[in-house]
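Excluded from the complex is one protein chain; the other protein chains are retained at their positions.
Per-chain numbering from 1; labels A, B and C assigned in written order.
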Amino acid sequence: MLDLLLVTLACFSAGAVGALATAPWMNLSRLVGNAGALLGALGAFALGLAGLVGGNLQLNIPDLLPIGGVALGVDRLSAFFVVVIAAGAIPAALYALGYTREYAGKHSLARMGFAFNVFIAAMILVVLARNVLTFLFLWEAMSLASYFLVMTEHEREDTVRAGWVYFVMTHAGFAALFLGFLLLTRATGTMDFADWGAAAAKLDPTSRNLIFVLLALGFGSKAGVIPLHVWLPRAHPAAPSHVSALMSGVMIKLGVYGIARVAFDWLGAGPAWWGGAILVVGAVSAVLGVLYALVEHDLKRLLAYHSVENIGIIMLGLGGGMLFQTSHLPGLAALALVAGLYHTLNHAVFKSLLFMGAGAILHATHTRNMEEMGGLIKRMPQTAALFLVGSVAIAALPPLNGFISEWLTFQSLLLSFQISAHTVNLIFALGVAALALTSGLAAACFVKAFGITFLALPRSESAAHAREVEWTMRAAMALLALACIVLGVAPPLTLAPLEATVFDLMGGLADMRFDWNAVVAHDGFGWVAPLWIALGLVAFLVAIPLAPRLIGANNRRRYYETWGCGRALQTARFEYTATAFANPFKRVFALLYRPVKELDIEFHPESRYFVRTIAYYNEGRLIFEDALYRPLLRMIQALAREARVLQSGNVHGYLVYILVALVALLILTV
Amino acid sequence: MASLIKHIWKTPVVTEALRPGADTEIEVIARHIDDGARKRLGRSLHIRQVDAGSCNGCELEIGALNNPYYDLERFGMHFVASPRHADCLLVTGPVTRNMADPLKRTYDATPAPKIVVAVGDCAHDCGVFAGGYAVVGPVSAILPVDAVVRGCPPEPRAILLGILAALERRA
Amino acid sequence: MSAEVLAKVVNLLSFVALGLTILLIVRTSLEGQVRVFALQSFVLALLSMLIAAYSESLELLGVGVALVVVKGITIPRVLNRAVANIGLQRAAAPYLGTAPALIICGVLTIIAFYVMTPIAASNPLPTADAIPLAFAGVLVGFFIMVNRRRAVTQILGFLMLENGIFLLALLATYGVPFIVEMGVFLDVLVAVLIMEVFVYHIKDNFDSIDVGELGKLKE
Partner (left out) sequence: MLTEITIELLQLLMVMLGSPLLVGVIRKAKARLQGRRGASICQPYADLRKLLTKEMVIPENTSWIFRFTPYLLATTMLLSALIVPVLTTRTPLGFMGNIIALMYLFLLGTFFLALAGLDAGSAFGGMGSSREVAIAALAEPTVLIAIFGIALRAGTTSLDGIIARSVADPLLMLNAGHLLAFFAFFIVTLAETGRLPVDNPTTHLELTMIHEAMILEYSGRLLAFVEWAAGMKLFLFLTLLSNLFFPWGVALANTPVALFTAFLALAVKLLLFAGAIALVETLVAKLRLFRVPELLAGSFTVALLAVVTAFFIK
């Protein structure tokens, strides 16, 4: 166990140092850096598995750091997250072998390789950290390494701006964490995480609440939940795609890790509003994240917004778990937590896959703008197929992995009727609605993402001349696609270790049964057999095309132009654009987007009957970015005004007052 | 809404009946079309109407085929939106220069087996538009026509007869 | 009829009543709204007769009959006449559109549930379960009255409110004594007639029956 950890770290440091040492020989340094990362990630994977099967590890190096020194340890939760990180890092490193080639000469591959190794190593060590100082140190190291990776293309000013926002946000989060840890340390009088669980239970409510809020803010900003998400859609697309994959697929999960630790380990069960808050935040993040993704036409930023959405789904599971725990239903709490963690792993897999797909497209077409893509399924068929797998998985469609974890989340939320507190029930009901809306919108969004990007005719020269990417990148994606399928059709592989993990964490045995072919939630409340669904799909898909042959149907095919009402030419200009595709949503949710529509028509100087150009803008505004506080101000002013007009001689005015007063009284009296 | 239901309740089925014996032309047609259609396309015929430059007189009559009185649907025929779904092109009007190419494309877009029925005098010989500078010629100049329906405009029953004729020619 | 069945039926009918109250927001034509009101009155009458049958109270039966006569037939007549005289058809002209109004109704309903569930639980009668529904009806009726611009439709809101209160009394205490109920009915009838006249006058003076216009009276 220990030597495994040491080997892993050795690989990473070798990769990091080697990349710097071989800086002059660009390709060599590229190879060394990424190979080191690959080997290290493999080692980490083994380490995580060893931890999951119950391997244990305590490592204290007192004099490596001041106060407390370095303390590392492996328990099941840490091990699980190590596996998640490795699951993202292995293919990322493999992918980077090919992907970083185009950076050769433009940017320093040595620095990139160094930062890449440090980044992965830091992430792995963070989840192993066992005392405050170690944790904060590694957390900062991780943030800085990722910051440098984001700044790779530092010559582009949007990258610089993104990096700046990222830097500020991540350090605001760090400050919150620092404060929270400080308070907790002072209150409990110890810096070792191990002793917190017992000590924190005896704290007075106010300081516990304060600590919870601070830590939740800190970890939430790393996880990128709304409204702390502003850095995410900026920073992730700016980074090189294999790094985007790591950040979006893995790094933000450390926020989830933190919140899980806080809620179930360090602070223990808290008041109901903790869980309620997490659940509501999750619901909001899920819905708004996917809504923003829908109107986004920059492929990588679209994926980044989907990370916000999926974090929201995970938070639904966590928050549900916390609420169940407060209402003394350990079984359901465990179930919800299992669902959340399962989705954490799944999201790491399919989001990395999708970001790598986006990277491959960027590599091939040199654009991130979906409006310039199209027809790529014919030019890069394998990438297209792999991206499709990722799309189906993230849209939570059976039989892939997104489906099973979202299904579990649904089960745990629906089972909330066992709690007998109306307010909690309503919160859960809204959670159900939010999750449902999210999954529907996610499906819609990936119809757009895949359809506009890969189908029909290419919308630009660069897309028309796209070529399939090299084999390392495809291999990395294939690996992840395979994982999507396996995690989807064979849930026991994940559920068994997760059950143990959650049991270790909070002592509740998840309220479910599963065997090789079926998962059953709460003795027959709901069940699903993804393997059988998959087999059924395959069987029918084989059988149905044969049927017409048997009954002797006409099998003649003729290829002819797309029907355009007899129109002579058929070009990409006739295709539906991403903007047009998203427009219904823009109109339905106009309240959120506040779209500003402009239409400039330039007429021919001779006659207005001849139009030269028509320019149509339909930009949505991001309320959180540019006006989080403005509505507040507006509200205050409005209130002032209202106060003045209180005395309108208006019958309804008075009736309204009566009604409001009545309702208020009722609420107060009860 | 209540009143609407009442109205529906009051209104009888106004479709011309297919009483055996009653030798209304429509009934004869109908029986033929039943046989012809059954032989040819399994009692299901989907029609795509193409206006190749007509004055819309024929369209009015074709539209009448859909009304409750003629009720084309009862013969298993109905109009479809895309030539991909169609078995029969119902072409009206003299073929104008602008419509010649689209007409050809529509024909090519229609999956075989397919029939073409030219409806109206214009479709047959360009009628009063013959020799006009914008006119390419009759439908037969562009497509292989299976049947022609004379008349300016032809009656709905005549159009039905035409479709029947086309079916039988192919059958 | 067993208490359990009665409770179920009462729940259902009260729900229908509440649904009709909310339907008033959706219907645009005045005739439609009047019809909705009449329908609700009939539902209430049916309800009171059922309860009468269950509790073998003759006067409750009487109340039901009176309900049919007064609210089911007479008042709708009067209202329709008013509508015809004023000659306006799409009359709702509410302050809030349908969608937000519906949302508010949902919120009010939930509030009513919150407030009234404990009270209902403390009430021994088998009909008590439906009390929150009746109360929701009251709140929604009140909201309709608030939300309407035109006097006639405000009357409708008022009548709905009145129906809600009647239902509440019916469910909570099997209705107030016969004579009181009669008095209430007469009051309502008179009120409606007065309002009708009042509406004419507003119309004459302002050439519109938009109560918002009354704001001018201030100056």
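Heads up, the rule we're going with is that a contact is a pair of C-beta atoms (placed from the backbone, for glycine too) under 8 Å apart; a residue touches a chain by one contact, two chains touch by 3 or more.
It should be emphasised that the depicted structure is a prediction, and the values quoted were computed from it without experimental measurement.
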Visible chains in contact with the missing one | A, B, C
Given the contact definition stated above, which residue among C:133, C:146 or C:172 touches the chain not shown here?
-> C:133
Which residue of A:81, A:135, A:305 or A:581 touches the chain not shown here = A:581
Per the touch definition above, residue among B:60, B:81 or B:152 touching the missing chain | B:81
For the chain that got dropped from the picture, name the residues of chain A it touches.
-> 374-375, 377-378, 384, 392, 395-398, 403, 407, 410-411, 414, 417, 422, 425-426, 429, 432-437, 439-441, 443-444, 446-448, 450-452, 454-457, 518, 524-529, 532-533, 536-537, 540-541, 544-545, 548, 551, 553-564, 570, 572, 574-576, 580-585, 587-588
Had the left-out chain been drawn, it would touch chain C at residues 4-5, 7-9, 11-12, 15, 98-99, 102-103, 106, 109-110, 113, 117, 129-130, 132-133
Quickly run down the residues of chain B that touch the omitted chain.
-> 1, 4-5, 8, 11-15, 41-44, 46, 68, 71, 73-76, 79-82, 84-85, 87, 109-113
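Everything that follows uses one rule, which is that only the chains that are shown with their structure count from here on.
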Chain adjacency by touch: line, ring, star, complete or other shape?
-> line
Which whole number of Å gives the spacing of the CA centres of chain A and chain C?
-> 50
Could you grab the centroid distance between chain A and chain B? Build each centroid from C-alpha atoms only and quote it in angstrom.
-> 57
Within chain A, the set of residues that touch 2 or more other chains is none
The positions of chain C in contact with two or more other chains are none
Complex interface listing, chain B residues touching chain A = 82-84, 99, 101-103, 105-106, 108-109, 111-112
Touching residues (chain side chain C, partner chain A) in the complex = 95, 108, 110-111, 113-115, 117-118, 139, 142-143, 145-147, 211-212, 214-215, 217-218
In the complex, chain A residues that touch chain B | 556, 558, 560-561, 563, 565-568
